[in-house]
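Taking it in order: structure first as structure tokens, then the write-up.
Only one protein chain is missing from this complex, and each of the others stays in its spot.
Now for chain A:
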Amino acid sequence: MPFFPEGIILIKSSLEKKTGCLTISVIGRFDYTCHKAFKEAFGGVTATCYEVDLSETLYLDSSALGMLLLLRDNAGGEKATVRLLSPNRTVMEVLNMANFGLLFNIVE
């Protein structure tokens, strides 16, 4: 687990009423400590499309990959479209290693 300066991990979510698109932003380290907040961000929300904004995500670990799978499952599994937005290089490497490009629409 790499060291990053301690900071507040922040999960923000917003549901665009017109498009029905839910966007979840993860600011800071995306790891098991965000488990509850991340689940709450999409739990009970009915959306037509899902986006996870990773532009301010410093790092993600395998628990975070698991949370993304949970979101995908919740969004309809193999039929769902979940977009992962603007991952940085470190995050992209983790996504690539797990070949998540085959499961998610990664927008660089």
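Everything below uses one rule, namely that contacts are C-beta pairs under 8 Å (C-beta built on N, C-alpha and C of every residue); 3 or more make two chains touch, one makes a residue touch a chain; residues count from 1.
Just so we're on the same page, contacts and distances are computed from a predicted model.
**Student:** Looking only at the UniProt record of the hidden chain, which name from "ABC-2 type transport system ATP-binding protein", "Response regulator", "Membrane protein" or "YhaN AAA domain-containing protein" is the right one?
**Tutor:** For the chain not displayed, UniProt's protein name is "Response regulator".
**Student:** With the full complex in mind, choose from A:T33, A:S63 or A:N88 the residue touching the hidden chain.
**Tutor:** A:S63
**Student:** Against the chain that's been left off, what residues of chain A make contact? List them.
**Tutor:** Against the left-out chain, chain A lists 1-3, 32, 61-63, 65-67, 69-70, 73, 78, 96-100, 102-103.
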